[in-house]
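Entry: chain A
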Amino acid sequence: MATVVTLPRLSDTMEEGVIAKWRIKVGDKVKRGQVIADIETDKATMEFESFDAGTVLKLVAPEGEALPVGATIAVFGQPGENPDAVDGGAKPKPADKPATDKPATDKPATDKPADEASESDADEEADEKPAKASAKPVAPKPQPESVAEVKHAEAVNEASAAGGDSPAPKATSQGTGPEGQADRGRIPASPLARRLAREHDLELGQIQGSGPHGRIVKADVEQAIAKGPTRAAAATGTSAHVPSASQPAGSPAADVDEHGRPYISRPDRSVKLSQMRKAIAKRMGQAKREIPHIYLTMPIVMDRAVALRAEFNLSVDGTKASLNDLVILAAARALRKHPRVNAHFTDNGIVERGDVHVGVAVALDDGLIVPPVRFADQKTLKQVSIDVRDLGTRAKEKTLKPEEMTGSTFTVSNLGMFGIEEFCAIVNPGEAAILAVGAVQDEAVVEDGKIVARKRMRVTLCSDHRVFDGAESAKYLQTLRKLLESPLSLLT
Partner candidate 1 sequence: MPILQIRQAIRDAMKEEMERDERVFLMGEEVGYYNGAYKCSEGLLDQFGAKRVIDTPITETGFAGIGIGAAMCGLRPIIEFMTFNFSAVAFDQILNNAAKLRHMTHGQFGVPMVFRGPNGAAHMLGSTHSQAFEHFYAHIPGLKVVAVATPYDAKGLLKTAIRDENPVLFLESELMYSVKGEVPEEEYLIPFGQADIKRPGDAVTVITWGQGVPVALKAADLAAAEDISCEVIDLRSLRPMDEAAIIKSVKKTNRAVIVYHGWPNGGVGGDIIARIQELAFDDLDAPVLRVCYEDLPMPYAENLENLILPSPERALEAVRRVAYKR
Partner candidate 2 sequence: MNQSEAAPDPAPQGDTDNAVDAAYEAKLRADYDGQSRDDVLRDYREMLRIRRFEEAAARAYTRGKISGFLHLYIGQEAIAIATQQVMEPGDRVVSTYRTHGFAIALGSDPKACAAELFGKAAGLVGGVGGSMHFFDKARGLWGGYAIVGNHIPVAAGHAFASQYTGDGRVTLCFMGDGAVGIGPVHEGMTMAGIMKLPIVFVVENNQYSMGTPLKRTLPVEDITARAAGYGFASDRFHVTSVQETRRRLGEAVERARKDGKPTLVELITYRFRGHSMSDPAKYRQKEEVDRWRLNDPLERTLMALKLIHKVPEAELDADDETIVAEMDAAYEFADKAPVPQPAARFDNVMAEGPYYGDSATTRPAGVE
């Protein structure tokens, strides 16, 4: 009996993955637990250990191509077995559960759940964008703003515009879902709202619904129209020949230098989004759209912290701490005192997190990840230092395990090493605040009427205004300053 190997979901936000490299070839005998591929997820490149044993009959997924989670990537079986005998074995096939759960004869029915219907349709529609979008597995959490769903909404829109009999089987299959299942992918909207949105070239995904179950109704679309600018405006702009950036208005001569020689024009370069880039784009976009940010900056005198760190690094066991480690520890300890900052916003209320896991933003070549220092508030400076170093190293090697990359409750992002004095960061979805840490610099500071030289650092607490307000943010920063300006307590 041939076995279908599907693309595993290796992180809680992973929707797609790329086989970076196959470690097996057709004919190999594979044991359970054997690494069979390196899979690039939105976070890292992971070694994929096989859940199945058998002889490799077929490698379905090519290297380097993005596939949805659940897609068939390989077929194992007995030597000589026909790999195409299994359902959907010939092509990548999205599914959110193992294909073996289903009989091979499973046929799509119009009222089948989207995942099943799209599975059977995958062959004909593998190239069709909406089909792929809806092939997305059931999301772990409702994320109504997801790119996939917006695309899907368009598909639904087209379907209704075409009188409902257009070739958009996904739209039909998902469109039959009852109200209250909005999170399954279809955006609830009244027929009139759909028509108005269509006529004004608005995307339903961009409109907040005020009706029952979040249904978008006429009033919502009218509000969106009034708000503008819409996609329609942008489109009109282009067609009206608004001068592009390379052709400033009123100065066609700008294309030539003072000698009349044309500047050298180079073509745009398209860069394919890596899985990480996609995830960042999605999550940061989501955060900026949904979270009303508030930014408070606090200067902190770091002389004593610098001295403490120097002394600490002289310790006999060779552990080295960075100033950032101190900041992480201080930030974590401060969170204990201000639980509201260690929280996140949900539709049902605010959740103050019981544990403190401080995410450390680590810049990589093509993005960044934020592995958490777990239970950072309870750790010693030494342990924090060890954790941060280890996470950073392995993040750059892309060898962090999924569980090591997720779960932060608060984030510290430090750009001080680049000489950045202060900056504003974006709150990670699922958290209430991120601490943006600038450089420690020698500054002239007035103390007791005298100008003295001090090492100063600016930190900016960027927070979700829905969770707490400016005063709470300021209080947190005061605590943090106290901890860093009198840092001995951090050693206890």
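For anyone wondering why these and not others, all candidates are chains of the complex that A comes from, given by their letters.
Some observations on this one:
The criterion applied here is as follows: contacts are C-beta pairs under 8 Å (C-beta built on N, C-alpha and C of every residue); 3 or more make two chains touch, one makes a residue touch a chain; residues count from 1.
Remember, it's a predicted structure, so these values are computed and weren't measured experimentally.
Within the complex, chain A makes contact with only one of the listed candidates (1 or 2), namely 1.
Chain contact summary for the complex, chain A toward candidate 1: residues 160, 190-195, 210-212, 217-219.
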